[in-house]
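Here the complex is missing one protein chain, while the rest keep their positions.
Chain naming follows the written order as A, B and C, and within any one chain the residues start at number 1.
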Amino acid sequence: MDFKKYNPLENKIYQVLNHKGEVVNKDDIPSLNNDQLVYLYKMMLYTRIIDDKALSYQRQGRMLTYAPNTGQEAAQIGSAYAMDKDDWLVPAFRELGAWLVRGVPLKNIYLYWYGNEWGSHMPEGVKVLPVSVPIASQMQHATGIGMANNIKGEESVVVAYVGDGGTSHGDFHEALNFAAVFKSPVVFIIQNNQYAISTSRKIQTISENLAQKAVAYGLPGIVVDGNDMFAVYNATKEAIDRARNGQGPTLIEAYTYRLGAHTTSDDPTKYRDDKEVEEWREKDPFIRFRKYLVDNNVLDENWEVETKTNLEKEVMETFESIENNSDTEILDIFKYHYEKMTPQLQEQYDDYMSFLEGGK
Amino acid sequence: MDFKKYNPLENKIYQVLNHKGEVVNKDDIPSLNNDQLVYLYKMMLYTRIIDDKALSYQRQGRMLTYAPNTGQEAAQIGSAYAMDKDDWLVPAFRELGAWLVRGVPLKNIYLYWYGNEWGSHMPEGVKVLPVSVPIASQMQHATGIGMANNIKGEESVVVAYVGDGGTSHGDFHEALNFAAVFKSPVVFIIQNNQYAISTSRKIQTISENLAQKAVAYGLPGIVVDGNDMFAVYNATKEAIDRARNGQGPTLIEAYTYRLGAHTTSDDPTKYRDDKEVEEWREKDPFIRFRKYLVDNNVLDENWEVETKTNLEKEVMETFESIENNSDTEILDIFKYHYEKMTPQLQEQYDDYMSFLEGGK
Amino acid sequence: MANTLNIIQAINQALMVEMKNDKTIVVYGEDVGIEGGVFRATVDLQKTYGKERVFDTPLAESAIVGTAIGMAINGLKPVVEMQFSGFSYPAFNQIISHVARMRNRSRGQYNLPMVIRAPYGGGIRALEHHSESTEALYSQIPGLKVVIPSTPYDAKGLLISALRDPDPVLFWEPKRIYRAFKQEIPEEAYEIPIGKAKVINEGKDITVVSWGAMIPDVQKALKLIEKENVSVELIDLRTIAPIDRETIAQSVKKTGRFLVVHEAPKTLGVGAELISIVNEKAFLSLEAPPTRLTGFDTTFPLPRGEKHYIPSPERIAKTIMDIVKY
Partner (left out) sequence: MANTLNIIQAINQALMVEMKNDKTIVVYGEDVGIEGGVFRATVDLQKTYGKERVFDTPLAESAIVGTAIGMAINGLKPVVEMQFSGFSYPAFNQIISHVARMRNRSRGQYNLPMVIRAPYGGGIRALEHHSESTEALYSQIPGLKVVIPSTPYDAKGLLISALRDPDPVLFWEPKRIYRAFKQEIPEEAYEIPIGKAKVINEGKDITVVSWGAMIPDVQKALKLIEKENVSVELIDLRTIAPIDRETIAQSVKKTGRFLVVHEAPKTLGVGAELISIVNEKAFLSLEAPPTRLTGFDTTFPLPRGEKHYIPSPERIAKTIMDIVKY
């Protein structure tokens, strides 16, 4: 693909599959084999099941606040799938699909949302940073990881996520500028899901799109249809290649939509019309990707039914395995602030334990 | 003038007088009468004398750290002169020319650099904010002043200054974005003097110019020759008119050069070539503006000599008037933190005074 | 008229009535407009006073505070929300470098009548950064006032005072008890003075000082030791900066014993300042070491650990008894 054909200043948007699942850009169908396509589809199924289950657990009072991803699967899965084994992923907090593709176990993810810090401790070799709650702050970490790669002469690149809301933050500006100046090998992906909680994308900025903000840093930027798995995958792959070849960072705006609530504490009917949601429901990345697979005889419907059943079972079992078994160990609250606990912390821990032992 | 003819993405730069003092853009000679032209020239003389004296006082150990303006007079005076009586000026810290044009008494300016807070207390009706030392932070104040104007239905506009270094800061990003979103009537002027202390403009950003950063906010931006009084004046005037007409903010990059040191604590030979400085000395805004005035029979050389002498005298007298008479009143250290001193502050003041009174 | 409200409703009402009285008040921040705030503190304000005076902003705390400075300079009274106190840090530079200093810097020319509101504190089973108690960070900055209410009545009265204060006020709201209980309070505007602590219970054996969401927990602790024949003087600090040293010193001179309970970490918390004040003003009255019972010197834990963090009524009760028996 050629970035130059999609200049954000001309408000171009890059698409391969339109929302009906039709190929609009035949040359750009990525050369993925059937196994790969099926894998991507399976990841979509997986994320949606994880989301749905989490929401239903939450309604049952079994799960805490949860931030759903429905509608943004292509933006997440398509981008993460373009990464190489050694690449780093720097998430914001709504990157379920990307986490799964990069090998974060569901157990970690649920444990995190269930309120235990061990959810952020990744298995060996999974180069995924913990959730970063302060909006946009993680972008600077991504830039720094890439700068270190340059200094160490390492080839891995970094893919970092931020929301449309995050683009307004000072840290966004500084992270992109540092990345540009130091040619840090980072691909910044804006998941523009049109809202920051209740705040419409239109309130964040009056620039016509978010990708054009790249101009401020002398960087390439592109708007991609974030609900189009192939467009996201291709653009990210191209940007990753550039980064790996020493051509520096890229800004990608994945134009998408959060079909659900901001989190389970949020009621989106307060700030947006059903009509708008319905329009976007037709553009669901799921529908069009499935249609493409069906049209191209890649999808076996029996496999699909079976896979769903298996995934559902796995998701339920994973949740149940942590549900009654995830209280924080008291020592863990104290133990990880420094390599060695300070005398102060030791004393506070000891005092608390002796209080507990002395009865309430 | 027409901003659209000077698109920063095409790396255009707006000029009326070139560095030899030749008119390169005849249609754009502003309609200023001779008195006005002479006033502008007088302000240039004034700033340069104030700078030179401050530097020599500093060398004599009579002045503290001082930040000189030499080379940036046109950028400062030309822009401030485009303002109306009720407009607000929000400086960074290197805006001597703008301060003088806006009616800040030299006494305030010297008192400030001499280390007394009363220097920042402006005379009634002088709508100039105090120096803002934390780089770029003042831009948000400017945006807020403009937002308040919109809410109150007031017509005044805000002119705010920042350095090339300041464009890298998060506050720059947020201030411009808020201004754009809320159509705040602000003209942001980057005095791009090519350095932030020792750090070259080339290290701040790889964007070709600084004005193109406006694109990120959906705003108009323009690079003007910051050493060209007319270019700066015209562009600022146009931007002020836009702001006053409800068309929102503008970003102006005044491309200029700091001919002197960053401050009196700085030794620029450590980080830049004499050759570069010499090249810029030829582009001194002083030289070309004077040449224009001479060529157009506006400047009376006797007047010039006399004016210089008078200004020098005034500057010396002003400095001497504060020199031995500007110690901070002890009560002033405590008195202005709240409308009423807290009991804590009152106690600390009383204790200190009784210590002083009880001998050393 | 009867008007029975919880804390969040009382805050909303304070804004509602005072915006009517004072046309210079404007309210803005992330999600405070259409949505009325993630905790509903600003609900219906936009409907009532329009989008000019109540509006949503881009996501940028530094600019929210930074533009408020400009607004205050230009004659308005901005009331801005930090969605959680843990997200006030991007605005830290504006707060410490400008909000706190503009008046002194300009030798009284530019005062900044503005209010920064934020929910603070833990115990609502929230994500990281949503549970912290940051009063010590801000209370040490010369030029700021920091206020924390613990009841609906105080919340309304203190917020109205903050709105009428010529100085910048940080109004930190105890989110754990936003909806914990209701009180009957006046419908109209009324003020509670900033800088004055409130003696909730008089007592003679020990002085216990606390504030915000810890007050109900201390009260539960007092219930637990009701039978112990200990007379506790309970003081709600209410204003963290400037601290009402007089009320505390008087109390400790009477009781000779002192406990401060707060949910923020121990080291350099407000408890340390209170103990120093007690030493400075009532040293000779002390019959036992003045003591602090606080959160640990750790980050506030995620929900599965949070019950350990906040001092429980049981721990408070035990600590009071330990001090009394000293």
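Everything below uses one rule, namely that a residue touches a chain if its C-beta (ideal position, glycine included) is under 8 Å from a C-beta of that chain, and two chains touch if they have at least 3 such contacts.
The model shown is predicted, which means the values in this text are computed figures rather than measured ones.
*Asks:* Out of all the chains shown, which come into contact with the hidden one?
*Replies:* Looking at the entire complex, the absent chain's contacts are A, B, C.
*Asks:* Among C:140, C:219, C:250 or C:312, which residue is in touch with the absent chain?
*Replies:* C:140
*Asks:* Using the document's definition of touch, tell me which of C:13, C:67 or C:104 contacts the absent chain.
*Replies:* C:104
*Asks:* Who touches the missing chain here, C:80, C:96 or C:148?
*Replies:* Missing-chain contact among the listed residues: C:96.
*Asks:* For the chain left off this view, which of B:8, B:170 or B:218 is in contact with it?
*Replies:* Final answer for the missing-chain contact: B:170.
*Asks:* In the complete complex, the non-displayed chain touches which residues of chain C?
*Replies:* Residues of chain C in contact with the hidden chain: 86, 89-90, 92-93, 96-97, 100-101, 104-105, 128-129, 136-137, 139-140, 142-143, 241-243, 265, 267-273, 275-276, 279-280, 283, 286, 288-292, 296-299.
*Asks:* Mind listing the chain A residues that contact the chain we can't see here?
*Replies:* Touching the chain left out of view, chain A contributes residues 88, 90, 117-118, 120-122, 129-130, 132-134, 137, 139-152, 170-171, 174-175, 177-178, 181, 332, 335-339, 342-344.
*Asks:* Suppose we count only contacts with the excluded chain; which residues of chain B make the list?
*Replies:* 64-65, 93, 114-117, 131, 133-136, 165-166, 168-171, 196-199, 203-205, 265-266, 270-271, 326-328, 330, 332-334, 337, 342, 344-345, 348-349, 352, 355, 358, 360
Just so it is clear, only the chains that are shown with their structure count from here on.
*Asks:* What's the distance between the Cα centroids of chain A and chain C, rounded to whole Å?
*Replies:* 36
*Asks:* Show the residues in chain C shared as contacts by 2 or more other chains, in ascending order.
*Replies:* Expected reply: 57-58, 60, 62-63, 90.
*Asks:* Residues of chain B touching 2+ other chains?
*Replies:* Within chain B, residues 170-171, 174, 177, 181 contact more than one other chain.
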